[in-house]
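Moving on to chain A:
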Amino acid sequence: MLRRTFLALAASAMAAFPALAQDPVKIGLITTLSGPGGYIGQDIRDAFQLAIDMEGGKLGGVPVDVKVEDDALKPGQGKQIAEKMLSNDGVKLFTGIVFSNVAGATVPDIVDAGAFYISPNAAPSNMAGKECNENYFVVSWQNDSLHESAGQLAQNLGYKTAFVLAPNYQAGKDAITGFKRYFKGEIVGETYTSLDQTDFAAEMAQIRAAKPEVVFQFHPGGLGIAFLRQYEQAGLLSTVPMVLAEPSMDAVTLKAIGDAAVGLNISSHWNADFDNAANKNFMEAWMKAYNRMPTYYASQSYDTALAIASALKATGGNMDDADAFRDAMRKADFESVRGKFKFGVNQHPIQDWYHLKVEKGEDGKPVIKTVGDVFKDHGDAYADQCKM
Partner candidate 1 sequence: MDNSIKKQILLAVVAVLLLALPFIASATGYPAMTSLATRALIYGIAAASLNLVLGYGGMVSFGHAAFFGLGGYVVGILYQHYTQDDLFLGLVPGTNQLLVTLPVTLIVCGAAAALIGALSLRTGGVQFIMITLAFAQMLFFLFVSLKTYGGDDGLIIRRTNELFGLKMRDKQTYYYVCLAITAVFFFLLWRLVNSRFGNVLTGLRQNARRMAALGLPAYRYKLVAFIISGMGAGLAGCLMANFLRFASPDMVHWTKSGELMVMVVLGGVGTLFGPLIGAAAYIVLESVLASWTEYWQLGLGFILLFVVLYTNGGIEALFGRLLGRRV
Partner candidate 2 sequence: MSGPILSVRGLVKRFGGLVATDGVTIDVRPDEIHALIGPNGAGKTTLISQLVGELRHDAGTIELEGRDIGALPTARRIGLGLGRTFQITCLLPEYTVLDNVATGVQVRQGHSFRFWGNVRGETALRETALSFLETIGLAGRADEQVANLSHGEQKQLELAVALATEPRLLLLDEPMAGLGHSESRQMVALLMALKTKVSMLLVEHDMDAVFALADRISVLVYGRVIATGTADEIRDNADVRAAYLGEGDELC
């Protein structure tokens, strides 16, 4: 009897505790930190932390506690981490996943449990359409938009024939589909490379033989670095121009490729040189904190933190009222580093896309410059299928 009373006392004491000092809102950041894709997760983690540090440990005036875990690019691992955070730690707000396959396994569990997932990167098409969910927000872009904008860019630049290449996996095929959706010229060659391929000499020879006006290729991470270097070494860079979506040419890739990248055309939704207050703020803080060029992944993660901050501010950090938090999120009431930003009906972004070009900077090192527009207020093709 005495024992039970004691337990009850203890329980009420625990319950009462948060009322005294505001408990920090727990945020689960599941991301990929090991393996070749590790640098992406690192930028996502660092940018998210940067936003919090800039507010002195808070987001939207609410103290937050970020738990970071590495999913090692394994869907099962991501799911297990989410499960643990959901049930053991009572986390109700998640972000951070880099890769679509991890997201595919993990996000349904999170939203089914009534928690929120705010994506700083991966946005597979099925989850933008039929499988959309009111607790699932994407701050980055829908996967297809990356390549649609590249297709439009090639179209805008007036090319008539294109050679397209991507790895033989879902995202690669989506990339080529997306590109072809907006590029109206002729496709003179379509080649799927292997995901474990590191030598592209055979493809280079094919490109040279096909004599296209432009090459579009999608090779994320290390694959892209290898591809671009070999493209230059094969002497193609000077003869056949290339159009890329941003995953094939981020700040890290650029640094790895060096001069070979000069002259490339990139379609992107953000660039480090954007002339708006939010971006300048971000760039200054980032360079001070980490002293390396941020990738666009970092910008997305930073925006994700700002979006969360805006909603936390509106709700006062009360995660128990999901409807209030969701309504606040939908307003997208924050200053995005990319300028204009709003959510579409499927809670994916509607935003502008830009034409970037790699040029030689003042110090002789190549930099990515913004040179024009590609799309205005571009959403995605799947919003219609989303019934919310």
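Per the selection procedure, all candidates are chains of the complex that A comes from, given by their letters.
To be clear about the criterion, contacts are C-beta pairs under 8 Å (C-beta built on N, C-alpha and C of every residue); 3 or more make two chains touch, one makes a residue touch a chain; residues count from 1.
The shown structure was predicted, so the numbers you read here are calculated from the model rather than taken from an experiment.
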Neighbour chain for chain A in the complex, from 1 or 2, resolves to option 1
Interface with candidate 1, chain A side, in the complex: residues 33-34, 68-70, 72-77, 79-81, 83-84, 86-88, 100-101, 104-105, 108-109, 124, 126, 131, 168-173, 192, 194-195
